[in-house]
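The structure follows.
Note that one protein chain of the assembly has been removed; the remaining protein chains are unaltered in position.
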Amino acid sequence: MKKYIAAAAVALTAMTGSAFADGHGDYPERPVMLMVSYGAGGATDFQARIVTMTAGNEDALGMPVAIINKPGAGGRVGWNWFATQADADGYTMGAYNIPHFIAQSIEGGVSYSADSFEPIANWGADPAVFVVAADSEFNSMADVVSYATANPGGLTFSGAGLFVGHHIAALQLEKAAGVKLAYIPNSAGGSGAMKAVIAGEVLGGVNNLSDAFRARAAGNVKILGVFDNERNEFMEDVPTMQEQGYDIDNSSVNFRGVMVPKGTPQAIIDDLAATVPEMFANSRVAGKMKAGGSPMHIMTRDEVLEMWAARQVTLTELLAGL
Amino acid sequence: MNNLPRSQHIVASGLVAAVGVWVCFVSYTQEPAAAFLFPRIISTVFAVLALWTFGKALMGKSKVGNGLTADSMKKILPGLIVAIVFVFWAAKGLGFYTASTIVFFTLLSLYDPAPHNEVRTWIKRIVISAGYLVVMYGLFAMLLSVFTPREILF
Partner (left out) sequence: MEFLGYFGEVFTPFSFGLLLIGTIGGLILGATPGLSPTMAVALLIPFTFRLEAAQGLILLGAAYTSTVAGGAVSAILLKIPGAPANIATTLDGHTMAKKGQGARALQLSFLASAVGGVFGVLLLIFLTPVLATWALAFGPSHLFWLAILGVTIIGTLDSSSVVKGLLAGCIGLWLATIGFDDIMGAQRFIFHPSLSGGINVIPALIGLFAIPQVITMFSNGRTQASAEVIKVEPSPIGDAIREIFRRSRSLTIGTLTGSVIGLIPGVGGQIAGLVAYDQSKKFSPERDKFGTGHSEGIIAAESANNAMVGPSLVPLLTLSIPGSPTAAVLLGGLLIHGIFPGSDLFDNHPEVAWTFINSMLIGQILMCIFGLYIAGLAARVAQVPQSVMAATVLGLAVFGSYSVQNSMGDVYVMMTLGTGMYFLERFGFSAAPLVLGLILGPIAEANFIQGSMIANATSGIGQYFFTGPLNVTLLMIVLASVAYSVWMEMRNKRYVTKDDAVSKEEAL
């Protein structure tokens, strides 16, 4: 039955002359699914919804993108599913978070690695920042580090989980400042970690720049430093860690983008790699992202491949010290 | 109610106790210990309670529950088999809409009290099944735009 319908469909497209020469036909001919390995309303989910909102336009995919959330265990649940159970037919895309999934694959206990996925394009780069409550006595990273030196292992600070960008930033800070800190992973992700800071459950926290930007606008937190190579356009007044004397690079910056499972036809990958970055570059998308406080950073497939490989090396080094 | 055969209670609580003991065993033998702290506490309480219930059943002190009768099992079985085939194979194998419509029609034929030998009954069942298909398709595919597995047809 299925065969006949497929045959009929092929015949029909051949007649209308719209079949592509490279054999992947009218891809996509139905809505495409985008798996997000974090909950609805989280930063990744929110941004994924914005950057794909123009997918239905003729100059983009020509078909809408449906977001499917598979949250759990810092993204492991979703990426495991994506690597082992998702169909590699081009209709199942996934959102990646670097350094999260690479760090998790180095740590082990999951069924994916950078080789399980084919990147398509990157849409955003959200650096980690160090936040403290608005009424905290800490006013710079130097204050934080001197407290930590006086109380080894006593400086509690929250982050979204183990082996995610926040944890990498925490490890880098410990290494660069030469102190012992108490990193408290939060099971409710970034928003739970932010709540812990505002409520004073912990003395500080590592969080996403986009979320911290909002929390600062609401008058709840102070931002003491950015874990990136240069200052961010959303907060020109906040110095980087390097400026404050800690040798920390951009390894923890949370790169978000779209990928497909290994085994997806090359023609479809090429097709997507050409159209998706342009879809991200749409001016409506840029406007909404800026309004929501989310920094954009568009990268093509080749640039992402390079970035993945580079991260693989630095993270292996960093985590080997554990 | 209280004359329910003791053996039924023994089998039921025995199965629960077996699961409890197995869970307990697994959680104490798996590593890392830190991640299994909570499962260990729970499974210990689970196993103790399950063994307690099993002991009570052995002594014939389990009174709660209506148990199963051969008559009700005979009535359940056809429907349960259809439901299990639907969920574990047909839904993915045939596609959600095709499978659930066939299952709907089958269950209707199995459990509808109307006489089987009248044409009217069958027409009514087909019409209701078609209506069901339309409502499900409208709700899930059109309104909620969920993409369910579609093998044959839609």
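Going by the order they are written in, the chains are A and B; count residues from 1 in each one.
In the analysis below, a residue touches a chain if its C-beta (ideal position, glycine included) is under 8 Å from a C-beta of that chain, and two chains touch if they have at least 3 such contacts.
These numbers come from a predicted model, not from an experiment.
Contact with the omitted chain, checked across A:Asp45, A:Asp126, A:Asp228 or A:Asp271, is made by A:Asp45. Of the candidate positions A:Ala73, A:Ala286 or A:Leu305, contact with the hidden chain is made by A:Ala73.
On the side of chain B, the interface with the absent chain consists of residues 1-2, 8-9, 12-13, 16, 20, 23, 26-27, 30, 32, 34-36, 38-39, 42-43, 45-46, 49-50, 52-53, 56, 62-68, 72, 75-76, 78-80, 83-84, 86-88, 91-92, 96, 100, 103-104, 107-108, 110-113, 128, 132, 136, 139-140, 144-149, using the contact rule stated above. As for the chain not pictured, it touches chain A at residues 33, 39-42, 45-46, 49-50, 53, 68-70, 72-74, 76-78, 80-81, 84-85, 104, 107, 109-110, 153-156, 161-163, 182, 184-188, 191-192, 194-196, 198-202, 214-215, 217-220, 288, 290-293.
To be clear about the criterion, only the chains that are shown with their structure count from here on.
If you check the complex, the residues on chain B that touch chain A are 145, 147, 151-153. Chain A contributes residues 1-2, 5, 30-31, 33, 66 to its touches with chain B in the complex.
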